[in-house]
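This is the structure I want to talk about, given as structure tokens.
Missing here is one protein chain; the remaining ones are kept as they sit in the complex.
For chain A:
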Amino acid sequence: MLTATDVKNKVKKYILKETLSDVNQIDDDTLIFETGLLDSMGLLFLIEHLKEEFGVETQDEELVVEHFESIKNIVAFVESKL
């Protein structure tokens, strides 16, 4: 059973790897699209990663900024679907 901390660590590790960022550059509230860390392909690969890593499928109507704008929001979205 994944804990909230496990989910957060996995999401953060993925975001850091994809954006080639230093751990000090991104915190849980950093706006990853607003700051240009990820683009549309980045979002697409993130959605795919959530499916592979957590079995979480994103539906059309769930593609809203509130679910994806920061690590904190992504974690909350994943947890709501687990």
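The working rule: contacts are C-beta pairs under 8 Å (C-beta built on N, C-alpha and C of every residue); 3 or more make two chains touch, one makes a residue touch a chain; residues count from 1.
Definition applied: contacts and distances are computed from a predicted model.
Taken from the listed names "ABC transporter permease", "ATP-binding cassette domain-containing protein", "NH(3)-dependent NAD(+) synthetase" or "3-oxoacyl-ACP synthase", the protein name that UniProt assigns to the chain not shown is "NH(3)-dependent NAD(+) synthetase". One of A:D6, A:D27 or A:E48 touches the chain omitted from the figure, and that residue is A:E48.
The set of chain A residues touching the chain not shown comprises 33-34, 36, 38-45, 47-48, 58-60, 63-65, 68-69.
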